[in-house]
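With one protein chain removed, the remaining protein chains of the complex are shown where they sit.
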Amino acid sequence: MSDGLSRRSFLKLAATAGAAAAIPGCEPAARKIIPYVVPDENVIPGVPTFYATTCSECPAGCGLVARVREGRVIKLEGNPADPISQGSICARGQASLQGLYNPDRLGKPHKRAEDGSLQEIAWDQATKEFNDRLAAAAEAGKDRIAFIGASQGPTLDKVTALWLQAYGSARLAFWERIGEEPARAAADACFGRRDLPLYKLDQAETIISFGADFLETWGSPVEYTRQYADFRTPRMRKGGLTLGKAAYVSARLGSTGARCDEWVAANPGTEGAVAMAVLNVVVNQGWISRDSGVAADAVKNFAAAYDPHTVSEQSGVPVDTINKLGAWFGQADGAVALPGGDDPQTYIAAYILNAVTGNVGRTMVFLDGSPAEAVTRPDQVKTVIQAIRDGQVDVVVVAGGANPVYSMPPAWGFAAALKRVPFVAWMGDAPDETAAAAHLLLPVHHALESWRDTAPRAGVYGLGQPVMQPVFPSRALHDVLIESAHLGAGASAQSIPWENASDAVNAAWQDLQGKLAPDSTGQAFWDDARRKGGVFREAKPAAVKLGSAVLAQKLQPKAASSGPLTLAAFPHIFFYDGRGANKSWLQEIPEPVSQIVWDGWAEMHPDTAAQLGIKESYESTRLYAGIDVVQIDTPNGPIETAVHITSLVKPGVIAMPIGQGHSSYGRYAAGRGANLWAYLPEGTRSLGVQARKTEKRHQLVTPMGKGDMMGRSIIEAMSIGDLVKGVVPEVEGEPHLEGVPHEMYEPFKYTGHKWGMTVDVNSCTGCSACVAACYAENNIGVEGKDNVALGRIMSWIRVERFIPRADEESHGPLLYIAPIMCQQCDHAPCEPVCPVFASSHTSEGLNAQIYNRCIGTRFCENNCPYKVRRFNWYAPEWPEPLNLQLNPDVTVRGAGVMEKCTFCIQRITTAEINARTENRNLVDGEIIPACAQACPARAITFGDLNDPNSAVLKRRADNKLRNYTMLPENNALPQVTYLRTLYREKA
Amino acid sequence: MAAAVETNLQPSYIDIDRNVQRAMAPGGLKYWLWVAFCAFLTALGMIFWTNQIYKGLGVTGYGQPNMWAVYITDFVFWVGIAHSGTLISAILFLFRVRWRTAVYRCAETMTVFAVLTAGLFPLIHLGRVWFFYWCVPYPNERFLQPDFRSPLVWDFFAISTYLTISTVFLFTGLIPDLANAREVSTGWRKTLYTILSFGWQGTDRQWRNFSMVYLLLAGFATPLVLSVHSVVSWDFAMTQLPGWHSTIFAPYFVAGAIFSGCGLVLTLIIPMRKLMKIEDLVTIWHLDNLAKVVLLTSLIITYSYATESFMVWYTQDPIEIMTFNQRYYGPQGYLFWMMVACNCAIPLLLFIPRIRTNTVCLFIISIFVNIGMWLERFVIIAGSLATNTEPSQWRFYVPKLTEVVITVGSFGWFLMNFSLFAKFMPIVSMTELKEGIGWLRHAVRETYPYRKAA
Partner (left out) sequence: MNRILIPVALLLFVSGIGTVAFSQRPWAPRVDVQQPIPFSHRVHAGINKIPCEYCHEYARRSETSGVPPVQRCVGCHGSALLGGLKPITQPWTDRHQEPFEIRWNRVYTLPDFVRFVHKPHIWAGVACQECHGPVETMDRVVPVHEINMGFCLNCHVKRGATQDCFVCHH
């Protein structure tokens, strides 16, 4: 591999190199170039290759395209061919790179010594130990071995099962804490089928989410974000331009709720009851659809117990709100209720609601040929654990990222049970709490290094292929299993006909070809799948009918257990069930609504806090985040956590994010907040608790300053009414500026291209995928909690969250959320103040920031009205092997230089070079900045402002009324414009 | 002592010479301890700066959005200090103001060393100080020159010009006195003064040339008093930042500069005249006049503060108003009110003659003036940045140890240089005192009652 390619030997500081180059006649030292002996035909050094694979960060199963440079994957994008991701992925997907290159990954197999310390051992020694133990257990009798793992897709799960059989055991559990069981159980109860429905939000006119954070972690967030953006774009309905109605029933206003019209603050655990009340309203108003085929009075009786008044008392939701929701839902032409949480009752209520209004088959669809359940049902998992507790198991194998010690309900006592087991083998990439309890640790490939296949839904067959050589001397999990099966099981070796995992996957796809494409050949089908990242077919909707049995039974939604306060746990948008916590990007990117980083916290309403004797005094501190520590006494022990006081949570409720509180999950996850899974019982995410203020202090950290926009024109909103009338709203905090631009001289003529961007604030959900993508694409350093506290976060694009003032609530969105990056001004204030032209204007309308020319006066940032420039206070660091992820096309900035968004200039120049050498013009859409490419909501459009029919100009023209530039009074003429977010006036 | 006063009611040339020569006598242990202490502070500052260069600016309390803070505050503070020196030595010279003769050498010395100190801070402040020379126009193969639109480049020229002129001006004034010193000193001092006095013999021709050169230099220096600090003020006035973007900054800063400068002259000269026993040359009458200048400039900047606030209110620009609202009542509002107390309220005491003529009071007041003027710059710089146009980026700045130590170090560096100069060079201009001996006698007579009282 030619060293000449890694022109930027990645950790080298631009500064030192600059020093070398600045001194005349002093040349950088000679370096070695070692060419291939035999070149790889597919690789052109310096040109990226793209491989399709699938994402493993959550069960949604998005398709990925990995950009690989010189054998290293440096960036992940969504797979455009894949119907789920359709070319964009979330922040967690972007960050799975950091799972691959995680500095805390296990390099070599380890064995735990008597004294509990870990000793490195060789692979063959490790596998020998592993197989001997299994053999011994198999000797001892049937079912002496238990396997607990995360599902790795149909084929590999089959392999696992076979391997376990080979050792004469059937104690198999595929574990997900945020599971599908409630949804499946409810589907079973309502429609007599246990598969998961598909939601078509874009088909609906009304969406009511009963605790489902469908823009954050629930179901398939990328897909739902995309659909929701569609749903929220005003469209002609019933002869007028209307905005889809959305309501969010939950105790805490998450970024999902922030995008809805109504935040219905219900007591935690009563979402189901509210759903029933809505159903009650719907049926009593006779809004039941004829063709739903449900007996009206059966439903009436069913919902009778839930008249709005009783539910209102139980849930704290005003009666008229419930009536309003009922009206919205019942009268909508296409509506969908989304059930969330772990309570099956909520799901049943929502399903019935969808069914009786005739939306099943329309906005909520069951497909024929849905894949088999991958995740084991909780009760079966419990039997396995019971067996372990009863000492019927000699060997427990925990594999594939499942982290039961961390995530299992406290009542199951898994950790204790595990202590009884003589031999626990852990197979994974980054050691976690379960690994800490294991006797043998085997490092296995990360998903991006191994063969897999996925079946997220009917018609979608994802193929996960390794996109690079393993970073560490690890082995594929199922290679190890297959090998051990062949060794250990003697006669039953034939039970696994394949040599290794890739054979197994390949074989499975040969069968698939027989089913899906009989006329094609196996090889062609296989190659095509590898190219596209899978096979994608239209699946037929199934005809389903609401069974009458469910209506006969009486629903008892469990209300939150008693206690003066209620603890409501919500999955952190970036950590999901906790697996994201060891990735520094996800720790550093602020949670969109609370804007807190690197920590766990408890959100409280000012009134609740006042009862506990905590005052909100953020104005006087340097940080606009909480500092007082409370002790929360739960039935499963006390939690100590810092309080963040916010109006975005219901009084009497303590909202805490799930996913932090790792005791052993690498350096980035260490010592942050509490692990709520250890307190939450099965089947609910809320708890009755008591809380009291302690004397301890713990500063929560946020890069966000004031949450009050002070009426400045930063993120603007307009009502759908105004849009229809064609009235542009006045921003009262803004000095009125007539006829921008004010030019003194003849404006500069941009003869070639002129790059510009438009951001539709109405589509943006604050999911921060753009931020993660920017970190990955532009080698942005991660600063850590202490530096963020000093305002040293480096992200070039930030998602800003402003809370409307009390007087704005009636006429404005619930929250103002928008991404803010360098606005690439024409009259850039940063440029004339730089003494050395480090900040200069290009002939294509960009504000160039020339790192190697920068001397660090920081004058530019002072003069930047948008405060989007970032200064390198220290030289950034990437602990090995994170440095392998760095993008070779982007300079790694050293200490003392300013940096900022470049519209991904490296992508622009590459595209321009290609166009020129192929001697053609650039095609609109050929250049996509990382943020725009990642955005699941398609909120960001980039293009050439000199090209009259570019998408960006078209988008501006189509939304003239909504188009605005931030802080116009500076007359900076930004090349980034925003489209006002839309809201519905509250009556 | 009283006896001495009696005899000295009519100080003669010899008395002047004797006093100054006594002041220049080799320093004792106390003196050298003091110098060593200053040197120690300087070294401390240098160590912290080295550490900052090595590790990066992260060792300071800086962060988004406080890109400028203590270092630039120190820079403006020291540049401001410099100005009074030139005012006293050049402008008052042109206006033939008599009381300047006793204090101008001290003031001018202060100017030179203050500019030297000020010049350090833009460098300390840089992210990559080893490339500072990119701000300087020089021929290079890159076809690159500094951007002359940038106020920082104007700064570079303003400061370097100022340093050159004031150094030359100081030195020229020294020549006759050095010749005087040459005559009475021995050993290496004699050689030193011989070299520096450029063979001054005191002939008519030399005197004629001398006074002409001196006049010309005074002419050069005079506009600098106004221009330099105006340019410095444009570092802020030229930006768009609310709180900085203001047209009154230039006169406002110049007035502030004179104010703080005269304040520091008092701070330095009051102990000095005691320690060096030159009360007969630098009399209370002189201090009284200095105090009047302080009082005047204090009134001017008080007016400027009022104007600034008025203009903000008058524009009705909501963003400007919010910035100033935060400056007065925000989390760091107390700094603003401390500043008002030091710069506007306390100096009003100088209306009272008894206080003007009481060295202790004067000294204390002058200290307050220095503190107040440092705070003024800090409030303007850090405060405005902290409350910028983008509320989501608001964050108030709190310095860390590094900034504090380096600031203290800069005082050490300044005082060390000044003390050395005061010992080895005639810190009071014998020439000019002799020229205006009548006024000196007037001063002595004026201040006789106070001396008696003392």
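In this document, chain identifiers A and B correspond to the written order of the chains, with residue numbering beginning at 1 in each.
Methods note: contacts are C-beta pairs under 8 Å (C-beta built on N, C-alpha and C of every residue); 3 or more make two chains touch, one makes a residue touch a chain.
Note that the structure is a prediction, hence the values are computed from the model and not measured.
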Looking at B:Lys30, B:Arg96, B:Arg142 or B:Arg205, which residue reaches the missing chain?
B:Arg142
Only one of A:Pro35, A:Pro318 or A:Gly925 touches the unshown chain, namely A:Pro35
Selected residue (touches chain absent from view) among A:Tyr851, A:Phe942, A:Tyr964 or A:Tyr983:
A:Tyr851
With respect to the chain omitted from the figure, which of A:Leu162, A:Ile905, A:Val952 or A:Leu982 is a touching residue?
A:Ile905
Contacts of chain B with the missing chain: which residues?
140-143, 195, 198-199
Take the complete complex as the reference. Which residues in chain A touch the chain that isn't displayed?
2-5, 7-9, 12, 14, 17-18, 20-21, 24-25, 27-39, 44-47, 837, 840, 842-844, 846, 848, 850-853, 889-892, 902, 905-906, 909, 913, 916-917
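What we mean here is this: only the chains that are shown with their structure count from here on.
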List the centre-to-centre spacing of chain A and chain B in whole Å, with centres computed as mean CA coordinates.
58
Per the touch rule, the chain B residues reaching chain A in their complex are 55-58, 61-68, 122, 125-132, 134-135, 144, 146-147, 149-153, 156, 235, 238-241, 244, 317-319, 322, 331, 385, 388-396, 398
As the complex stands, chain A meets chain B at residues 15, 18-19, 22, 619-624, 703-712, 714, 733-735, 787, 790-793, 798, 800-802, 820, 829, 832-837, 853-859, 861-863, 865-867, 870-875, 895-898, 967, 969-970
